[in-house]
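A quick write-up on the structure given underneath.
Only a single protein chain was left out; the remaining protein chains are all shown in position.
Labels A and B are assigned to the chains in the order they are written; within every chain, residues are numbered from 1.
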Amino acid sequence: MSATMNTKADVTGVPSRRNVVLDVRNLRVHYETPRGDVVAVNGISFKVYEGETIGLVGESGCGKTTAAMAILRLVQPPGRILGGQVIVEGTDLLALDEHELRDVRWRQVALIPQGAMNSLNPVMRVKDQIGDAITTHDHHQEPRALKERILELLTMVGLPGRVYDMYPHELSGGMKQRVCIAMAISLSPSLVIADEPTSALDVVVQRVVAQTLLQVKQKLGVSMILIGHDMGLQAQLVDRIAVMYAGNIVEIAPVKAAFAEPLHPYTQLLIASIPSIKERKPLKVTGGLTHDLRNPPPGCIFQFRCPKVMEKCRVVTPPLRELKPDHLVACHLYNGASDEEHRNAAYVSTTSGSS
Amino acid sequence: MAIVPPEQVAPPPEPAVVRGGARLNRWDSPWLNPRLLIGAAMVLAVVLVGVLGPLFWDATLARAASSPLNLPPMWVAGGTPAHPLGTENSGRDMLALMIAGAPWSLRVGLIAAGVGILVGALLGFTAGFMGGWVDSVIRTIADAAITIPALAVLIVIAAFVRQITVETMALLLALFAWPAPTRLIRSQVLTLRERGYVQMARLSGASTFAIMFKEMLPNMSPYLAASLVGGISAAILASTSLEALGLGPTRIPTLGMTIFYSIQGAGILRGMWWWWGFPIVVLVFMFTGLFLIATGLDEIANPRLRGAKAP
Partner (left out) sequence: MSQPLLEVRNATKIFGGGFLASGTPTVALQNFNLTITEEPATITTIAGESGSGKTTLANALLGFISLTSGQILYRGQDVATMNRQQQIQYRREVQAVSQDPYAVYNPFYRVKHIFDISIKNFRLAPNKRAARELIEEALKVVGLRGEEVLEKYPHQLSGGQRQRMMVARAYLLQPRLIVADEPVSMVDASLRAMILDIMLRLRDEQNISFLYITHDLSTAYQIGDEIFVLYQGSIAETGHTAEVIENPKHPYVKLLIDSIPVPDPEERWDTDMRLPSEEELRMHADSGCRFYPRCPYRMDRCLEKQPPLYQVDSGDHRAACYVYDGSQPMPDMARKTQERVDHVNPGAV
């Protein structure tokens, strides 16, 4: 393995206590529908440290994309941000006005939205699109300096110089996605949010793009939130992983711990249902979302699907508590429980487990 | 603390819905769209006036020499409540004329647009399904037909036909009403042909006709309805224009003929604004109603309203 591969974070799986780049506190987002509000994001809190990549995973409808959009205040009606704080380098984004916010967007926090590669302007050349991104959020650039900057960005994402003059339709999916990555890092933000950056790509191209993200992270020291549902990709790319279920974060853990010893029953379910390419084992069958998102039950959000549910779970919402260094879980199994119950809650491997 | 085994998981409790914005609560169905409803009400009002009007007002007053001549509407000096909207120079009562005339215009519109859409559907489906040279031929003819100035040609034709009836006029108008529906339906067929559910129907052994009528047609209905409504408007306008020029059926008191007579009888010069004014008001009312229906249907056809995906 290359010595320059990852930051100190990777060695122990625990990021050192460095600066906090993003501090999300109790973020809440609702979607209004004719029959009541859908609780899309139900008061989530998490931190992103300098230089780390944190993964945000969950099944579709769990609110991960909504959370990403809310961080940048890009939520459109009928969605509404109800409350919380999104603190970037000391400033709460949710308290800024539109003008101040535009300064922060792209310069401090950038977004690669889902399907970004299909949203490139088909009638503008790559150089103009990246140039636009730069001049909109930074001041007007001197043409030669701008060109050099764009070429530098293209090199950083592994694209050949001639892409500069090309139109999006002349590029393949992976190349377009890398153009989007280049746009996101063009102003050297401290945080990049990538929403399913490789989902529509072929397997080999996916690896190329994923490794591009890694390279970018190493060279620029930028923090990243990687949203996705491909656990394999998460295992390869992230330092810590946050698991969301129906609008709530149920577990945040260093990635190795999350895979080896998932604590929350939902995370356990998720890890167990990953198909492996290494060994053939019987498929673990699980159910899907069970409650109406308009109507979250009192108590734990996961109670209808949890194989280890208790009476307390139906009444009291478990808080997200730090159980071990940097490993947070929201589950009553670990709230002042005895050793006995810890053992009961321990991750049961697929060969003997049941759902 | 006991651990409840999965089988005993209680069912979800009764929904305690978090109330959202009040403005969204009244929306039960996309079909209850305000524009559509108002427009439909307006057109329905015209129909009702035509159907129920004779029950309340003597329809025979629409005949010539049935009433005093040249009376202004009752709120103007010289008018009488016996003829609330006034009369014209042949002794016809304006209110009776409106009651008799308005439904005729709608009828013409309906027949012309109806025939137009039927022909359009036939050609459009054929072109869309069969593709190849059949499609090219139909498409070219339709595209060319659309560019022909309908009114000019109609004027020429109507001038040659001596005794024109309402039905003849409707059919003449239908000659020009088919190209737009043909193009619309053809493009819809081309789009829907590739949809998953059409392929699924093929896999389920459905015949081409079943696919056309059961699978595609229901999904095309908002577009078809909007096209029909647009066609009715255009036909009413064209027929009224022909009549106003004197090329319409002379014995039927349509709105257009009333306008024609008012021009003939120098209604403008004589200051008898009620003669040509009320027909115009009724026409505007009808067009507005039809337009609102079309806009309302437009909103329904908008994909935004066509069933959001479940999580």
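Annotations
The working rule: a contact is a pair of C-beta atoms (placed from the backbone, for glycine too) under 8 Å apart; a residue touches a chain by one contact, two chains touch by 3 or more.
Everything numeric here is computed off the predicted structure, so don't read it as measured data.
When the full complex is examined, the chain removed from view is found to touch A, B.
Of the listed positions A:L94, A:C180 or A:L270, the one in contact with the omitted chain in the full complex is A:L270.
Residues 195-197, 199-207, 210, 214-215, 218-219, 306-311 are the ones on chain B that touch the missing chain.
In the full complex, chain A touches the hidden chain at residues 1-2, 5, 13, 59-60, 155, 158-160, 171-172, 174-175, 202-208, 210-211, 214-215, 229-236, 255-256, 259, 269-270, 273-278, 280-281, 283-289.
The definition used in the following text is that only the chains that are shown with their structure count from here on.
Our note on geometry: chain A versus chain B, Cα centroid distance of 52 Å, whole angstroms.
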